[in-house]
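The complex is shown incomplete by one protein chain, all other protein chains being positioned as in the whole.
To keep things simple, chains are lettered A and B as they appear, and every chain counts its residues starting from 1.
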Amino acid sequence: MLLALLLAGAFAVACVLFVARPFLRDPLLSPDRDRLAEPGPLDRRALELAEERDHALAALKELELDHRTGKVSDEDYAGLAGQLRREAAEALGALEPRVPGRGRQVSVPLAGMVELPDQPGAPGMPAPEPSPAPHEPPQQPQIPEPYPPPATPPAPAPVPEPTPVPHEPPQQPQVPEPMPGGPQAV
Amino acid sequence: MPELGRAALIVCLGLSAYAVVAGGLAAHHRRRRLAVSAQNALVASFAAAAVAAGVLVAGLVRHDFSLAYVADHTSRKLPTAYTISAFWGGQEGSLLLWLLVLTGFSAAAVFLNRRATRDLLAWVVPVLGTVGAFFAFLLVAVSSPFVTQVAPADGAGLNPSLQNPYMVAHPPLLYLGFVGLTVPFAFAMAALLARRADERWIVATRRWTLAAWGFLGIGQLLGAHWAYVEVGWGGYFAWDPVENAALMPWLAATAFLHSVMIQERKGMLKVWNMLLVILAFCLSLFGTFLTRSGVVNSIHSFTQSAIGPWFLGFICAITAGSLALLFLRLPLLRSKTRLESLVSREATFLYNNLLLVALCLTILWGVTYPILSEAVRGEAVTVGRPYYDFFLRVFGLPLLLLMGIGPLVAWRRASLRGLRRMLALPVAVALVVGAALLVVGSGSSRPGLVAYTFSAFVLASIGLEFLRGARARRDTAGESWPAALAALVNRNRRRYGGYVVHASVVLLAIGVAGSSAYQTIREAKLRPGESMQAAGYTLTYRSLSTRPVENRQEVRALVDLRRGDRLVARVEPGKNRYFAEDQVSNEMAIHTSWLRAEDVNVIADQVNPDGSVYFKVLVKPLVNLIWAAGFVFLGGALIAFWPDAREERRLVARYSRAGALPAEA
Partner (left out) sequence: MSSRKQSPARLVIALSVAGCLAIFLLYTSIAGGGTSSLRPSQLAGREGKEVQLAGLVLAPVRGDAHAGGLRFRLRDIDGRGRVPVVYEGSVPDLFKVGRHVYLTGTLRKGVFVGERGTLVTKCPSKYAPKRS
């Protein structure tokens, strides 16, 4: 019985110490340094845009798969793919500051079905260029400088897979600018 | 040692309560050290629960009958494996198991997410702590496993029907499922509390939900198998409230797993997904409340206990609180996108969701109807098997059909022409199979025939999916068939893992249809030497044997099973009489005929003193497909679960670039 109580006491003390550990490590921390980091409104907006981008890219990949397996006819594919690329472009454009020197139009994004040598950081996601060829990059929606730089080196810059695909060349839709209310209102 | 156990539980309660209070304060005021301290408390609560569990296991293994729980559920002669499984054989122990798993999952959730989602995690901790504190409180104040007494010479022993391997595995697996649903719920609530409208919480808990859902599914199948093999009434599912208690959260979780895919593609149905997660979690709590409180007539439930009102109160509080929170955050969750077409894969997911939720709610209604009618009319009215069977058909058969249609429909907008083209072959297969079945006589049961035909359709559809996908790969990458198939599945694990799971559900449907709609049941009283007929089999009762074994006496009737003139098998149905527990258990004999794909179950219903026996014979076609489906289900779930390095990278990038939390100052 005594042993049990001793063990219990020791255990309780250990727990208390463990719980108090953050305070014991940094006992004198001023309140502004003791902040729990939290995404600010810019971060949240960026996150939402990133999700929109990923939605569109994932949808493109699925569309590609569906097209290859015959569920989507060629005309439907062209139409839907164009629309999806617009959406992705929009989100990407809103996310990325202008990428200099990327005026060249790049061909169809590949849905990771055919596997290419893996590019570092390129998650196999098709990523269209943010801007159509001849026009200079559209003016960016305000993502001002204090945008947190990517913390990790392999930033998944939208490296497009530069491999042609056995389908028709993409009709890069002459979307002049990513319009605000654009593709969603379908 | 019981003092150590009790103390450990009190410490666990204290730590959980601290996690709630400190965690809530830290999240609200954004205090980093306090948040980390609360996380530590949650992790430490797992250690405390583990200590308490260890004390109970030690008491069980040492046959410490001064612990009332040990004395009530074990005996000296009980084999060790079952002695340990007695841990969850009773009310208090099973609550402790729940707490152990809950704190373990909480600690794991905290550990796995400690870097990734700090702001979200800050709110996850108090939510998890709340649930943990509730269960710890029950164990400390209401239903303690460490009640002591004067030690009797021997314990009361374990219910004999629990003394088999299935019952050792079934509860822990189910608990992993029930408790596993707490984590997605906690993340969902945290997202609401943190005012986040993005899907971080879904991404963080996707695999948790999948794993919990998988455990629930496998746990239920094990339970059904146990009921079939051990309990020996010839069936595997009786729509008993306790069985429904596991089915309902599983259905809600299935709906959630599907509708999440819509949110991932179109960012819509955010509110619906929140509701589903709340529903799944509350149903898992409700299920355990039903079992423990004794409010409904069930073969399984514990009799009326003090725990019921506490559970009910907690469930009401959780439901009210989470719905209120959801309502407050409703403006945040507005989606900008719309369902574009009623003929699209998103739409089929929506229909699937509606059917699943409808089935879930009808079962819930059936389970709570006695309680409600007693409260309203003063008289409890129960619904029987026909009610459940009807709604299973009304909602289940269309669901079955949708499993085959869904994969063939394109996202966003499917053209009817394309759809017709895709459906042509599976429909043709289904019609051919249906016609063939009519010829062999399956028309005797219309629902059975429909189920078979739909199943053929779905299997054809799934097979074609794999085929087309592999062929598309071959066309572009020139791989061999096996390589193309492997690469296809590897690249699209969730999709093709999902198809495998669909296939398992189809197998289940075929097995259920066959063994219920097309079964044969015969009963007869036989004296030694006499025979009876059932579905083309002849059963001849030879003799009776009695022998003592370990902790029981076995009475067996030796029966010859013949088909025509050929002796197919010798089966020995009978009964076991357990000494310590003074209990009789039925030992049904099962003969599986692989050639004819059916089971012959022989039950010795009543053994009379004069040596005559009442036999009940059931011939169940295709019943083993149900168990086979379990393996396929497991495989599919594993495929879908398997981490994908590419996708992980993408997600890490998504959340580190946008919404990056700068390193702590």
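Assume a contact is a pair of C-beta atoms (placed from the backbone, for glycine too) under 8 Å apart; a residue touches a chain by one contact, two chains touch by 3 or more.
Since we're looking at a predicted model, the values are computed, not measured.
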From B:Ala151, B:Met261, B:Val383 or B:Val652, residue that would touch the chain that is not displayed: B:Val383
Residue of B:Gly23, B:Gly223, B:Pro621 or B:Gly636 touching the missing chain in the full complex: B:Gly223
Touch criterion as defined above, residue of B:Leu174, B:Leu485 or B:Val602 at the omitted chain: B:Leu174
Residue of B:Thr205, B:Thr288 or B:Asn492 touching the missing chain in the full complex: B:Thr288
Hidden-chain contact residue, picked from the options B:Glu530, B:Glu572 or B:Asp605: B:Asp605
Those residues of subunit B which, in the complete complex, touch the missing chain: 72-73, 85, 88-91, 94-95, 156, 158-159, 161-162, 167, 170-171, 174, 223, 233, 242, 268-269, 288, 291-292, 297-303, 338-342, 347, 350-351, 354, 358, 362, 369-370, 379-384, 386-387, 390-391, 394, 525, 575, 581, 583-586, 605-606, 608, 614, 616
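Here is the rule we use: only the chains that are shown with their structure count from here on.
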Subunit A and subunit B: spacing of chain centres that average the CA atoms, whole Å: 35
Subunit B - residues contacting subunit A, complex: 1-4, 7-8, 11, 15, 18, 26-27, 30-37, 40-41, 43-44, 47-48, 51, 118-119, 122, 194, 196-200, 264-267, 336-338, 340, 408-415, 417-418, 421-422, 465, 468-469, 471-473, 475-477, 487, 491-492, 646-647, 649-650, 652-665
In the complex, subunit A residues that touch subunit B: 1, 4-5, 7-8, 11-12, 15, 18-23, 26, 29, 31, 33-39, 43-44, 46-52, 54-55, 58-59, 62-63, 65-66, 68-73, 76, 80, 95, 112-115, 118, 121, 123-125, 148, 150-152, 154-156, 166, 184, 186
